[in-house]
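All protein chains but one are shown at their positions in the complex.
By written order: A and B. Residues from 1 in each chain.
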Amino acid sequence: MAPLLPPPPTCPSGRTRAALATASLLVFGALCAAPASADITVGFVTSLSGNGSSLGIPYARGMAAALAYKSEIGGEKLTIIQLDDTSDPSAASRDARKLIEENHVDVLIGSATAPATIAMAQVATELKVPMIALSPVPIAGTTPEQWMVAVPQPASLLVKVVADRMKRDHMEKVAYIGFSDAWGDLVYAGAKAAEAEGGLTILTNERYTRSDSSVTGQALKIMATHPQAILIGGSGTQGALPLLNLAPLGFHGSAYGPASLVNQDFIRVGGKAVEGIQVSTGPVIVAEQLPDDHYARKISLAFREAYLKANGAPTSDGFSAYSFDGWLILLTAAKQALQVAKPGTPAFHAALDDAIFKIHELAGTQGVYNFTRGQNYGVDDRAVVIVRLVDGKWTYAP
Amino acid sequence: MTLARLRLAALVAVLCLAAAPFLVSSFSVTLLNYIGVYALVAIGLALLTGIGGIISFGQAAFVGIAAYSSAWVSAVSGYSPWLGLCLAVVLTCSVAAFLGLITLRLRGHFLSLSTIAWGLAIYFLFGNIPTLGNFNGIAAIPPIPIGSLKLSGSAQIYYLIWAIVVVCLVLSYNLLNSRMGRALRALRGGKILVESLGINAFRVKLAAFVIAAFLASLSGWLYAHLSTFISPSPFGAEMGIEYLMMAMVGGSGSPIGGVLGAALVTLLKNGIQDYLPLITKGASGELEIVVFSTLFILFLQRAPRGIVPFVARFMPQLRHVAPGTIAKLPVRAQPAPGYPLLIVQDVERRFGGLIAVNHVSFEVNAGEILGLIGPNGAGKSTMFNLLTGALRVGQGQITFAGQGICGQSQSHIARAGIARTFQHVKLRPRMTLLDNVLLGAHPRLHAGLLRGALRLDRVEEASAHAEALRQLARVGLSDDPFMLAGNLPLGKQRLLEIARALAADPLLLVLDEPAAGLRRQEKLRMAELLIALRDEHLTILLVEHDMEFVMGLVDRIVVMDFGSKLCEDAPAAIRADPRVQEAYLGSIA
Partner (left out) sequence: MDGTIAGFLAVDGIATGAIYALVAIGTVLIFTVTRVIFIPFGDIAAFTALTLAAIDSKKMPGTLGLVAALAILAFLTEAGSLARTRRLRQLPRAALIYLLLPLAVVGAVWAAIPFAAYEPVRILLALALIMPIAPLLDRIVFRPIASGSVLLLLVVAVALHFALVGLGLIFFGPEGVRTEPLTSFATDIAGIPIPGQSLLIVLAAIAFSLLLFLFFDFTVMGKSLRATAVNRTGARLMGIRPARSGTIAYLLGSVMAGVSGVLIAPVNTIFYDSGFLIGLKAFVGAIVGGLISYPGSAIGALFVGLLESFASFQDSALKDVIVFATLIPILLWRSFASKQIDEEVEE
């Protein structure tokens, strides 16, 4: 196809674009007018599609549960505007800008993958809006931490706890296999940190993708190192693949993993191959098995009830609880901030941020939260329990 | 519409763009920023894919190389983003040149697949380089500084982005109107045509490939400093496909289409995100991509060529101004009449066991019209292809103007002074008559890419235009030089091919069955034209099937049959030769 020559006029495009942009502005203005009045507006970004959706969808359900649990604080209604980032950091960054610039949200919550979460945090910092991250992001020594806190247990903590368990079980030679993505990187880094403390050796750093049909090559390499145990840095259904492929090769060692494996479909697909695996996770997974005086028992059961009410089905994963805990953090901080400023104002954003960083001993479903300036993460060892898969059920294994 | 009004319209557009940050919301400016960043890649694809016909799925990888280069320089190493730009451009273009050298000789699907292959290979590499932050990427990329000003807000970087987009648009259109641009627009006519015009098709492809990569590198640099965070995911296959979608929707043959496509795709996605929840209620994230894809398919079903051609139908035609009096292009000295210009000695060519041309020898002398005739399957076409370099000579020697031309490439032979036409007319139907003829003048001009893009070639171009108009007048097609070649009837298309060949200032004109498919009246005009050209001392070799046409026209005839030369003589003697009659009748029987 030959071009139009000489150059066709560029004018209509510019005009159309300007007109479109103006039109969309007007429509947005009209749409956003209502929630911006006095309520606290929450911008929630998650991955409803793309390869993060197996985490992003539970996050969305958890947020629905959170709203069902409590949608009002200090006389102010809370409204959520939810956007999909298609598991793409560019889209997450755009969504964050849209929520702040068009919808004037007071706080950002999200997202399902680490890169998307970092991208959002950059925007939150630039535009000075507090953010509650739902993904374990690597701790960067830069400004984002001023405006961002992360709910989940950091990968290093999850891996440290599971590594301690490996040491207790006398597992000295451990093979690592994980996703070739941000999560796989984080878990491996945690494993290397545990190795540095002594007591165990990480033999391999094998990787696979969520779309791989087989990891036989990696499994063979693992078998060649004769490990006593295997640490899996995958998530969800596909986290079971290494064990499914190792079983026919005669692997009889123990299996360990972090919270990302806790999911009903992991058990369904993994079947016998994943039986007995020990996973470090938040206490919410085994709430009903916890001792009565455990901090997470009551709130976790309340979460489960809210989840059932909001989604019409019981929870089966640990991810949705992060949304719920993020909501608890928001509720606690908002109550304080409301005494300082009106929602929708920069003063409120600053007050909310301050209040978040003053949160002290807040008991959630996944941990006890204490935030201080200079730290993105607010949980400690109490946020991790070890559970073991027994007869297809996660069992508390203190 | 005149050029002045067109410029005015463009100026208004630029002013609209400049005023936009004051008129629209800050998020709309953000959207415009992303549109500009995507548009740069899509402009590159418009040139590469829409015009050059090379389908690339790998542009996202180039964007990624540039983005990571600049992020590494500025965020990891702490130098200026401007140094990052230098590294981004140099590295991306080098990688592109390297990949192009390897893969651009691939054909059809192999080439498209290779773009997927290297695109994905580069993408997967990003996540495995520890200094680039593995899969967690690089955060806190500093803004671009201009003097003491840091372009950190949406509205500030906006002007930089759109200034680059506008400049790139202008340069692209300048380029398309230049010598190299015409060569690029000819690429889709096929390698045989392009090479016959003395154009090195591979080099043109490589140039287009590197230009597209250059535009992608600008986009990547801007992207890194716009989003302040990069990770591998925006540089994968999906984004590569999306860039291609943008170029397709916009109208894949025009740079402005790239901008429109980027705008349409971005605004559509944004609009769906805004309005879909109002219709569906509840979780609509999964539906967004479904709605987007459906609308995209519907759009392409209605307007398969994209926005620009769709809209162009409703726009007034541009009027062109013919150039005034200008310096003429230099002309070759024609050899003295009677000089043996082309000597074919004992040439043989086999296909497997079949001998297509069997030890044929003849000469073409300067200033004559020689007819090469023979029944179907006599080996005329093979002979023709051997002369023009489309096929390799098996044995024997061909000498042209004192130089051996066996084993040389088509474009080299064309540059030596042999200009050809085609039995099945090969024109660029969507280019004007003038541009088609200008293609012929390609070897006589010298402006390269840069001179073309910066319009430093105007003096030479004006001379070339004058020359092309002169050749059009010579064949009697000067009525409307700005008409599209595809709108001509066959007879005039053949004349246009001759004008194109003449524009190359050839020593020898080789015509492949110029009378085929012509009506009687058209044949007569063709014969008149050829005789007039001979009277101007041009040498012509005519390969023809039509005896009647040849007899009244040529000075001498070579007859071929079953791959061998049957005889060689004046037309009258050939007509009387019983062997020739038998050959023709025999072939009929």
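In this text, contacts are C-beta pairs under 8 Å (C-beta built on N, C-alpha and C of every residue); 3 or more make two chains touch, one makes a residue touch a chain.
All figures in this text were calculated on a predicted structure; none of them were measured in a lab.
Novice: Looking beyond the chains shown, say which of B:L15, B:L113, B:V459 or B:L490 touches the absent one.
Specialist: B:L113
Novice: Pick out which of A:R165, A:R207 or A:H349 touches the chain that's been left out of the picture.
Specialist: Hidden-chain contact among the options goes to A:R207.
Novice: Given that one chain is not shown, which residue among A:S90, A:S156, A:N263 or A:S300 touches it?
Specialist: Among A:S90, A:S156, A:N263 or A:S300, only A:N263 touches the chain that is not shown.
Novice: Which of B:A13, B:L32 or B:I55 touches the chain that is not shown?
Specialist: Per the contact definition at the top, the residue touching the missing chain is B:I55.
Novice: Provide the residue numbers of chain A that touch the chain removed from this figure.
Specialist: Looking at chain A, the ones touching the missing chain are residues 1, 49, 51, 53-54, 56-57, 177, 180, 205-218, 220-221, 224, 236-238, 240-241, 248-249, 263, 265, 269.
Novice: Write the list of chain B residues that the hidden chain touches.
Specialist: Answer for chain B: residues 49, 53, 55, 102-103, 105-111, 113-114, 116-118, 120-121, 124-125, 128, 187-192, 237, 241, 244-245, 248, 252, 286-290, 292-294, 296-297, 300-301, 304, 429-430 touch the chain left out.
Everything that follows uses one rule, which is that only the chains that are shown with their structure count from here on.
Novice: How about chain B: which of its residues touch chain A in the complex?
Specialist: Touch list, chain B to chain A: 1, 3, 6, 9-10, 12-14, 16-17, 19-20, 23-28, 30-32, 34-35, 50-51, 124, 127-128, 134-137, 139-140, 152, 154, 169-170, 173, 176-177, 185, 223, 227-231, 233-234, 251-256, 259-260, 263, 267, 270-271, 273-274, 283-286, 288-289, 305, 308-309, 311-312, 315, 318, 320, 428, 430-432, 435.
Novice: Which positions of chain A touch chain B when the two form their complex?
Specialist: For this pair, the touching residues of chain A are 1-15, 17-18, 20-22, 24-25, 27-29, 31, 46-49, 53, 56-57, 60, 82-84, 86-90, 93-95, 97-98, 101-102, 114-115, 118-119, 121-122, 126, 137-138, 140, 142-144, 180-182, 184-186.
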